[in-house]
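And now, subunit A:
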Amino acid sequence: MPETPLLTVCDLDAFYGDIQALFGVSLHVALGEAVAVIGANGAGKSALLKSIAGALRTRPEAVVFDGLPIGGLPAHVVAARGIALVPEGRGLFPSLSVEENLLIGGQLKRAGPWTLDRVFELFPVLAERRKFSSTALSGGQQQMVAIGRALMSNPKLLLCDEISLGLAPIVVRDIYARLPAILEHGTAIILVEQDIVQALKAAQRVYCLQEGRVALAGAAKDLSREQIAAAYFGV
Partner candidate 1 sequence: MDWINVILQGILVGGLYAMFAAGLSLIFGVMRLVNIAHGDLIVLAAYVALVTTQTLGIGPLTALIVVVPVMALIGYALQWFVLNRTLGDDLLPPLLVTFGLSVIIQNGLLTLFTADSVKLQAGDIEVATIRLTDGIYVGVLPLLQFAVAVAVIAGLQFIFYRTALGRAFRATADNPEVAQLMGLDNRRVFALAMALSLAVVAIAGVFLAVRANFDPSQGPARLIFGFEAVIIGGLGSLWGTLAGGLILGLAQAIGAHLNPGWQILAGHIAFLVVLAVRPQGLFPKVRT
Partner candidate 2 sequence: MSTAMSAAKSVRQNVRVVFGDRSSHIGLALCALIVVALAAAPLWGGRDDLQLLSEMFAYVALASLWNLLAGYAGLVSVGQQAYVGLGAYLLFAFAILAGISPLWAIPLAGIVAGVVAIPVAGLVFRLRGHYFAIGTWIVAEVFRLTASQISVLGGGSGTSLPASMVIAIAPTRQLRDFVEYWIALALVIAILTAIVLLLRSRYGLALKAIRDSEIAARCSGIDVTRTKLLVYIVTACGTAMVGALIFLQKLRISPDAAFSVNDWTAFVIFITVIGGIGRIEGPIVGTIVFFLLRQTLADLGTLYLMMLGLVAILIMLAAPKGIWGLVVARFGFSVFPLERKVVFEELSPARE
């Protein structure tokens, strides 16, 4: 019997001002599932995550989370409900140290397995640098802080916006290697990526966006390279 998904996006239209970024996008994510959303620049991936996280206004029913419509709710309310965003470009707070960035993530005080110590267990290199200014870290380490910060709010759904952006492949592999530990705790993840390789390895299902619409959807292992390339580039 199919259970109600944790997150259902239904016929979502999203606008940046007067410009429409998404046209009737629909997708769903189940508890503890990893879903990849891929697409070229401008395909609407960030708009999708922002709409879910509450940074972009939408119709209430366009985004249903945990059985309740959350579209259009302000971002801080959505965060309290259990959705955490790892923003594109990390979005760390420069005035705060590594540890303080993590603590900000935890200030919602939601119940769950993630604490400061647990995050340092997941990313040991951060423990050594906990008092450093967040800007004094390498790109990969900053990405770890951003992920850790999101985890500190013990979310049910983690939204990762292009965590591989600007990082060396070995660093990307290192970060993706930690994802199973996150999934183990029952957190669902949406991975938005331009880099398809890692995303397809990590996710069970894939959605491909092209110019604001879902061009392809399916289980990662069932889709062929050619299908994905065609959907990605809109050929």
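In picking the candidates, the idea was that all candidates are chains of the complex that A comes from, given by their letters.
Quick notes on this structure:
We adopt the following convention: contacts are C-beta pairs under 8 Å (C-beta built on N, C-alpha and C of every residue); 3 or more make two chains touch, one makes a residue touch a chain; residues count from 1.
As the structure is a computational prediction, the values presented were derived from the model and not from experiment.
The listed chains 1 or 2 are all part of this complex, yet only 1 touches subunit A. Residues 53-55, 74-76, 79-80, 85, 87, 91, 93-96, 100, 103-105, 107-108, 133, 135-136, 149, 153 of subunit A are the ones that touch candidate 1 when the two sit in their complex.
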